[in-house]
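Shown here: the complex without one of its protein chains, the others still in place.
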Amino acid sequence: MNKKKIINDPVYGFITIQSDLVFDLIEHPYFQRLRNIKQLGMTHLVYPGAIHTRFHHALGAMHLIGLAIETLRSKGHTITTEEEEAATIAILLHDIGHGPFSHALEHTIVEGISHEHISTLLMDKLNKEFDGKLSLAIEIFNNRYAKSFLYQLVSGQLDLDRMDYLNRDSFFTGVSEGIIGFDRIIKMLDVAEGQIVIEEKGIYSIEKFLIARRLMYWQVYLHKTVIAGEQLLVKILDRAKQLALRGEELFATPNFAHFLNRKVSKEDFEQDGIHLQRFAALDDYDIYTSVKVWTSHTDLILSTLCHNLVNRNLYHVEVTNRQPAREQVELLKLRAIAKYGITEKDASYFVFTNSIKNNVYHVGDGNINLLMKDKSIKEITEESDNSNLLALSKTVRKHILCYSKDLK
Amino acid sequence: MNKKKIINDPVYGFITIQSDLVFDLIEHPYFQRLRNIKQLGMTHLVYPGAIHTRFHHALGAMHLIGLAIETLRSKGHTITTEEEEAATIAILLHDIGHGPFSHALEHTIVEGISHEHISTLLMDKLNKEFDGKLSLAIEIFNNRYAKSFLYQLVSGQLDLDRMDYLNRDSFFTGVSEGIIGFDRIIKMLDVAEGQIVIEEKGIYSIEKFLIARRLMYWQVYLHKTVIAGEQLLVKILDRAKQLALRGEELFATPNFAHFLNRKVSKEDFEQDGIHLQRFAALDDYDIYTSVKVWTSHTDLILSTLCHNLVNRNLYHVEVTNRQPAREQVELLKLRAIAKYGITEKDASYFVFTNSIKNNVYHVGDGNINLLMKDKSIKEITEESDNSNLLALSKTVRKHILCYSKDLK
Amino acid sequence: MNKKKIINDPVYGFITIQSDLVFDLIEHPYFQRLRNIKQLGMTHLVYPGAIHTRFHHALGAMHLIGLAIETLRSKGHTITTEEEEAATIAILLHDIGHGPFSHALEHTIVEGISHEHISTLLMDKLNKEFDGKLSLAIEIFNNRYAKSFLYQLVSGQLDLDRMDYLNRDSFFTGVSEGIIGFDRIIKMLDVAEGQIVIEEKGIYSIEKFLIARRLMYWQVYLHKTVIAGEQLLVKILDRAKQLALRGEELFATPNFAHFLNRKVSKEDFEQDGIHLQRFAALDDYDIYTSVKVWTSHTDLILSTLCHNLVNRNLYHVEVTNRQPAREQVELLKLRAIAKYGITEKDASYFVFTNSIKNNVYHVGDGNINLLMKDKSIKEITEESDNSNLLALSKTVRKHILCYSKDLK
Partner (left out) sequence: MNKKKIINDPVYGFITIQSDLVFDLIEHPYFQRLRNIKQLGMTHLVYPGAIHTRFHHALGAMHLIGLAIETLRSKGHTITTEEEEAATIAILLHDIGHGPFSHALEHTIVEGISHEHISTLLMDKLNKEFDGKLSLAIEIFNNRYAKSFLYQLVSGQLDLDRMDYLNRDSFFTGVSEGIIGFDRIIKMLDVAEGQIVIEEKGIYSIEKFLIARRLMYWQVYLHKTVIAGEQLLVKILDRAKQLALRGEELFATPNFAHFLNRKVSKEDFEQDGIHLQRFAALDDYDIYTSVKVWTSHTDLILSTLCHNLVNRNLYHVEVTNRQPAREQVELLKLRAIAKYGITEKDASYFVFTNSIKNNVYHVGDGNINLLMKDKSIKEITEESDNSNLLALSKTVRKHILCYSKDLK
């Protein structure tokens, strides 16, 4: 069987599968599961095209790392076939631990365990199944391999993961503000002193890249209505779990029920394989199907929240630079208590505050470095001809106040 | 509240909502349901980008009809604001009766009732809710309105529905063969003798349009692996329904169970509103979530088929010009009987034949007509300078033989 | 004859000609001349695709103003058909006074007269030919019409001229850094207090627009090699004119010879129609053909410079934040004197300094204003959530040192 397939991709045209091992990993149920996990959670409520999946994103990042390696080799850097395959696998599997609706439910279904950690657990399991053939990939993924520039391609401030998701999210949302010159950036990549650097003349493309990220934050990732949809889903899961732990019956697939009926921590995951096995079968379908059924649940809070999500009656969201006034929040909560006949504690299902932030670029934490014509290396914010990049390196934090529209 | 929203669309840039009524229809749960119905069923198993929905397609067709009306007005044809809104609504709702996975399951979940008929039932129901404001739209949709060119824009051999789905399917699959010059075709539209016609100089764009359709048939809609995935889903539903009718217990949402546990015919739909109500809440989530759970069902046939779908172990499909040899089919069935220990009848879950066809253009059935420079009207196949278009008007029919890969 | 033609445009798809008058203006020799004037002078020496013309740009700007007017009308602002046609004509003709190679030769062929002024003279002439039908367009162009927002669409910090040239220059150079969300910006335009404003939620698109402009400056308009090519052309014209004024014979078309053999000032243009008539027949062909012939001229300086341009042996350019050291310049000039056996004065054909600047956005000079949700108006740099926009409003000025490569 010929496993060197090509896959159509509306973003890049065609993606080629490099080796039999990579093909077999893509065919594995762990990876196929990503077909059913939307890359951007509930973003499609605002941008209807944004129904692309983690599956497609992982293939896209794999494609880009291939281009990057080709560039680095053409500039005289040695990367063996084994290293290439390992880096390819590392980026292919970097998101394998994501749960349903990606980031939206990351700390709701399970507790105290990040998707990166679950990725590591799943990679280890795959490594056993594949007789240790993923060992080098895992070393690179965990930055324990000597050529750390390979790690930086997988996970850094200018990695191919980010490059693909900006391209892809911009493409599927139709938000042209996110378009970056990824092909030019990749052609400008180089390695100096063992680290990934960018040729000096690539500075404007980097600037564009960082600004595109910033604009995507405000226009897509942190868009009010996106927040409203995702927070509503989180609140639904919170409520459902609370009811389940109390022993109430809830429609759910067996795998989803497993996580509704108990708290599962990082330690649990590491001690009993059943949790990982169950988790590796969960996807958007399990969750959203339940939400649809729960619209008829007897618990008023749960059914109201589910109704609101299914009928797109989302929270009203206010985004402010300062924390919302305590009086405003209290007033809204009192209205909720009165309207729904609920306790003060439960009022937080209808009225709550939170904060959001936007880190486009952190100086000091895996900087983006330029390789100057005189072969010296400079961090980008030192070089740019105005204060743009420095401005971008400041984290912007905002406050949000969410409440049901009927409390207005 | 401002309802003249604009919606980002990766295909056309922006789609504007024309009126309050249109906005309210889009917000209606019947229409929102289309967010969860993939336009191309299981095609994403071959083209991972093809996860676009009926929701987005309907908005796209609405956008294009707006452009067409603008063109016709600029050529001096009177179309009132009411007619424009009605035509817009007619095309917006033309697919509202589609069930889960669009065409794939059309005659499996319900029996003897087409999606067009369900669309009509739902439109009538909406018309009541909206106090008769959809009456003109329904007249146009059913071709009972005097200006029949409006009907042709909604449903004809050159309607905006087809134009959008070719654009959109081509865009999301990444199959550039399907690209058409839709904007040029629209600018060439005219009305003559009360019918939609194309200016003579648009002939090449029409030719491109028909050929693009043909290529999309063979490369996407009738792609072997797409057929394999859709047939597998159909067989799963067949088996599940058989088991359910026998009284076996099956995991399903209440709405889905409603259709699993009984046969629902066209007459049933018309006599008891409950069927329509249940149907209007069904989407891809109900079905696929059950398929995932059924992988652990005790019925070997059901669980095997579901396993095969979830793990993408699809049928092997042979496409031939002649019917497959009876001996070959029998041999495969005997293997299935031996392998799975099943009856001859049940062997057809693992081995079966069928036929597929590709009607790109039917002469005689709502022809595509050219408006010549001398103001005469000519049917396109009379005009083209070689036999291309005539060739395209022949239906191509092929035979398929599908069987589980483990029977090879 | 049907004059409502549509024109194919690779950037926007199709451009429609709105009226007979507009059609007749496009057909006029003054406007057709723009077919032979490259939008970006010598930029094609770096970006080979950048051979697009003023003709195409003017049509593109015309297309965009149509979209903008459609948006403003849909928001309830009255714009009559006459005003629309006038604004369309104003933007169509805004560049009609450009000479060969656009900005590159602006102050070389004629002296002390800007292309805007020549545009005005040509518009006045056309107005006579067309019996005063351009009067309103001219009022708008000169900002003497009451509805000054129409003027701002033609010429302001967010006019459709800039929007088209960013789109077009980015498209034809292939520099994706210049891509802007022009359709979104246009849909966000509004009029408040008689001025063009942008809806508050359009702030990110504006930011993208200004940054795209900045990046296009550094990556295209002020690219070293572009400067090198344009400066070389300027020096060639300087030398040729000097020789011609001295009475030496030079190959040239009669129209070009007219300007080589005499100094023509703003006053001359206004006093004698012959200058305008000659100018209105000049384009890139006249100039570059002469340059090719002059490669064999007996004047060593002229033929050397022409050889250098035709064979793409351009100046070496150094761009610095501070003025180049006087010693370095002197040393280079001495080398030129020695090498070519020329006077100190003539050495400046081979060694010279200059400065370049990049004004992306000027606060205080036709600001870009946001229309906030509370209906107040805010200048954009007050509103943005970081110092980006303020940074962009600072002019960046740099120094350049150019010299023949053989002096290195």
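Chains here go by letter, A, B and C, matching the order in which they are written, and residues are numbered from 1 within each.
Everything below uses one rule, namely that a residue touches a chain if its C-beta (ideal position, glycine included) is under 8 Å from a C-beta of that chain, and two chains touch if they have at least 3 such contacts.
Note that this is a predicted model, so its numbers are computed, not measured.
**Student:** Looking at the full complex, which residue from C:101, C:151, C:171 or C:269 touches the chain that isn't shown here?
**Tutor:** In the full complex, the listed residue that touches the missing chain is C:171.
**Student:** Which is it among C:119, C:253, C:328 or C:348 that touches the chain not included here?
**Tutor:** C:253
**Student:** From the listed residues C:4, C:73 or C:312, report the one that touches the chain absent from this view.
**Tutor:** The single option touching the absent chain is C:312.
**Student:** From the list C:23, C:130 or C:288, pick the residue that touches the absent chain.
**Tutor:** In the full complex, the listed residue that touches the missing chain is C:288.
**Student:** On chain A, what residues meet the omitted chain?
**Tutor:** Touching the missing chain: residues 4, 6, 13-14, 74, 183-184, 187.
**Student:** Mind listing the chain C residues that contact the chain we can't see here?
**Tutor:** Touching the missing chain: residues 7-11, 13-14, 27, 29, 32, 35-36, 44, 47-49, 51-53, 55-56, 59, 171-175, 251, 253-254, 281, 285-286, 288-289, 292-293, 296, 310-312.
**Student:** Please output the residues of chain B touching the missing chain, sorted low to high.
**Tutor:** Residues 175-177, 179-181, 184, 204-205, 207-208, 211, 215, 218-219, 385-388, 391-392, 394, 396 of chain B touch the chain that is not shown.
One rule holds in what follows: only the chains that are shown with their structure count from here on.
**Student:** Please indicate which chain is farthest from chain C, where distance is taken between mean Cα coordinates of the chains.
**Tutor:** B
**Student:** For which chain is the distance between its Cα centroid and the global protein Cα centroid smallest?
**Tutor:** Here the chain at the core of the arrangement is A.
**Student:** Cα centroid separation between chain B and chain C, in whole Å?
**Tutor:** For chain B versus chain C, the centre distance works out to 50 Å.
**Student:** I'd like the Å distance between the centres of chain A and chain C, where a centre is the mean of that chain's Cα atoms.
**Tutor:** Chain centres of chain A and chain C, defined by C-alpha means, are spaced 44 Å apart.
**Student:** Multi-chain contacts in chain B: which residues touch at least two other chains?
**Tutor:** 13-14
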